[in-house]
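Every protein chain of the complex appears in place save one, which is left out.
Entry: subunit A
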Amino acid sequence: MTIKIGNALKTIVATGAALMMAVSVAACGPSAATPSDTASSDSGATSSSENAKARSLDDIKKSGKIKIAVFSDKAPFGYVDQDGKYQGYDIVFAERLAKDLGVEVEYTSVDPAARVDVLTSNKVDLVLANFTVTDERAEKVDFAKPYMKVALGVVSPEDAQITDVSQLDGKTLIIAKGTTAETWFEKNAPNVKLQKYDQYADAYNALLDGRGDAFSTDNTEVLAWAKANKGFKVGITHLGDDDTIAPAVQKGNKELLDFVNEEIVKLGEENFFHKDYEQTLEPVYGDEVNPDEIVVEGGKL
């Protein structure tokens, strides 16, 4: 807790960076993006390359607690149940990591836009918050091996199910603006008429009203929605390129990164993430979904 007094220039840069952060948070606004949405960008503050020093593996063990940033309002990945306890796919993994390290978990609730900053400013040791690996983010944090993957899914009414992209030719597909679904269909399926909405809620309403023939976005999202809405089914559960989801540590914190990577490989041998899936995701997605389309074992795609 030493305070070095920076010079005036530094303070001005600091002020600017803080303003930038505030602006970028405001710009994120209410958006339709899901946590795994690659289109949503993380908050700025890249102007400072300095990081607050990360804790070493020894520091963590000595303190008896590993600090992990998770979502607290993104069921079923990370959420707080009615008893006030953290639950979800990411949490099960976090608990196991802590157990193998011989420490307790101290959870920090995090918003999508803050996931990079909590690492660079050393607020937490590890981020396990449905963090999609992108090149842009990989410049600022170090990603471990993936433990989940996400692709596009297409949901449609049960009586006019779409099970293949070719069935969509000349038909109307509902999508949310700025999602990976928008770019994928524009590039790969030019014959599909796209109907774009700003919010997921609007897009779902459009599908319910029959304004379009199907709706496409992250498969995890449509699967959960279809389960809760009778008469709709996800005909295509896996489309386009896989985006991977991985734990992240502060850039250069190799010790912790190696530990997490070893854990992921080791846990792969006991099929840990399939068990995690059965426990947390299956109740939401139902048993028609093949877990292999979402779960990654041992960090291997």
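We adopt the following convention: contacts are C-beta pairs under 8 Å (C-beta built on N, C-alpha and C of every residue); 3 or more make two chains touch, one makes a residue touch a chain; residues count from 1.
The rule is simple: contacts and distances are computed from a predicted model.
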Name under which UniProt lists the unshown chain, selected from "2-octaprenyl-3-methyl-6-methoxy-1,4-benzoquinol hydroxylase", "DRTGG domain-containing protein", "Amino acid ABC transporter permease" or "Multisubunit potassium/proton antiporter, PhaF subunit": "Amino acid ABC transporter permease"
Full-complex contact with the absent chain, from A:S109, A:T134, A:N261 or A:Q279: A:S109
Touch criterion as defined above, residue of A:L57, A:A75, A:L101 or A:L194 at the omitted chain: A:A75
Missing-partner contacts on subunit A, residue numbers: 1-4, 6, 10, 14-15, 17-19, 21-22, 25, 45, 48, 50-53, 69, 72-75, 79-84, 108-111, 114, 117-118, 120-123, 224, 228
